[in-house]
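Pasting a structure here, questions to come.
Let's look at chain A:
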Amino acid sequence: MKKYLLLGVMILAVALCACKAEPAALTVMTHDSFVVSDDVIAQFEKENNVKVNFLLSGDAGSALNRAILSKDAPVADVLYGVDNTFLSRALDEGVYEAYASPLLSRIPDEFKLDPQNRALPVDYGDVCINYEKAYFQQHNLAIPQSFEDLTKPEYTGMLVTENPATSSTGLAFLLATIAEYGPDGYLGYWQRLKDNGLVVVNDWNTAYYTNFSGSTGKGAQPMVVSYGTSPAVEVVYAEKKLDESPTASLVGRNMCFRQIEFVGILKGTKQRALAEKFVDFMLDKAFQEDIPMNMFMFPANSNAALPREFTDYVQVPEQPAALAPEAIGQNRDSWIEAWRQLILQ
Partner candidate 1 sequence: MLEISRIRKHYDGQLLLDDISFSVGESETVCLLGPSGGGKSTLLRIIAGLEEMESGRVLWDGQDISDVPAHSRRFGLMFQDYALFPHMSVSQNIAFGLRMQNVETGEIQKRVAEALELVNMPRFGGRRVTDLSGGEQQRIALARALVARPRLLMLDEPLGALDRALREQLSADLWQVLDRMDIPVIYVTHDQQEAFAFADRMLILHDGRILQSGTPQEIYSRPVTPWLAEFMGHRNAINGEVVSLQPLQIQTECGLLECGRAFGQPAIGKKVTLVLPADAARVADRSKNLLRAQVCRAQFQGAGYSVEFRLANGQEMAFFFPEALPAGKQVTLSIRPQAILCYA
Partner candidate 2 sequence: MNRRRAGRPALWLLPLAFLLVFYFYPLGRVLALSFSQWVSKGLAGWNWAVVRDAVGFTLYQAALSTLLTVLLGLPAAYLFARFQFRGKEFLRVATTLPFILPTVVVAAGFNALIGPRGWLNLLLMGAFHLAQPPIAIQNTLAAILLAHVFYNLSIVIRTVAAAWEGIDARLENAARTLGASPFRVLHEVTLPLLRPAILSALLLVFLFDFTSFGVILMMGGPQFTTLEVEIYIQTMQFLNLPLAGLLALIQLAFCMLITGTLIGTGRSMDVPLMPRVRQENLRGARGFTEKIFVVGLSAFLIILLVLPLLALTAQAFFIQSEAGGWHFSLTFFRQLFLNPRSSIFYVPPITALRNSLLYALAASSLALVLGMLVALGASSNSRLNRWLDWLVMLPLGTSAVTFGLALFLAFGMSVSAPRWYPLLIPLAHALIALPFVLRLIEPALRSIPPNLKWAAATLGASPRRVWREVELPIIRRAAATAFVYAFAISLGEFGATSFLTRPDIPTLPIAVYRYLSLPGTLNFGQAMAMAVVLLVVCAASMFLVDRLQLSFNIKEETRKHA
């Protein structure tokens, strides 16, 4: 028995050594889709003589929840990743300290949803319906141009979306329909979608890899609610080099919901100066240009250059759906509940 105990202790000791302590450190709380290149972070660490720790805490909602729960004694200095669907919760709970970064001047006003600059826009992306090009070609189907088109009989049973209660893409798509039809009309539209054989699953994984016909899973639906950048990702992460993406997005009016991700300094940080530097760093060119190929979002800084994959394979909607964060914050729960009542009956 002693042997086992000893073994356990040794393993723990090894694990302990694996994460040795560092002196000056800045902690960044974020969601687990956060990715950044090594050299970009290394540059920041070197210039500021600091070690940046990333605290990844589940998805965006989960990360925000943790920031809220620990707001009296913050475990991190900076919170990145709250998007416009969660922004008002973050602002209402007062987790941020305001910081008017000089780099805000390079960011278009349409992204600056918090006039007090507690939350600063870092990047954005659209949640759009992706479709399998080959399927539409083979079946001589017209590409749907509007939400209304999706309720037509020729597209019966062709769309899979996600449950807004369990998936952020699902929520974004729900919000897009609310932007188009208004809080009073969206349920009617969903009823028609439902009547037209809409398939709803709980998460993006299942929707994309099990139901979507354009993925490896070879599912039954040729249209899936995913990201505007997904066609580009298909090219980047293809097994063989591709000239053309197998998928494309539907980018009609209000059909894509624009997610904007924010960064903010957590209230109560003991390293305000460093935190400011880090926010500046995130808004500056090096980091901004690192965003697209790592997180597959668009940089908010308009000076940042886009990679070829983005310019070639990503369709940008001319009129993305937008809702005020306050409206989302006030109504989100009841919108989702009403949706669940209708769709899951």
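We take it that contacts are C-beta pairs under 8 Å (C-beta built on N, C-alpha and C of every residue); 3 or more make two chains touch, one makes a residue touch a chain; residues count from 1.
Regarding candidate selection, all candidates are chains of the complex that A comes from, given by their letters.
All figures in this text were calculated on a predicted structure; none of them were measured in a lab.
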Candidate from this complex that touches chain A, chosen among 1 or 2
2
Residue set of chain A touching candidate 2 in the complex reads 1, 4-5, 7-8, 11-12, 14-16, 18-19, 21-22, 27, 32-39, 41, 53-59, 61-62, 65-66, 68-70, 73, 75-76, 89, 163, 165-166, 171, 199-206, 208-211, 213, 215-220, 226, 230, 233-234, 236-239, 247, 293-294, 296, 333, 336-337, 340, 343-344
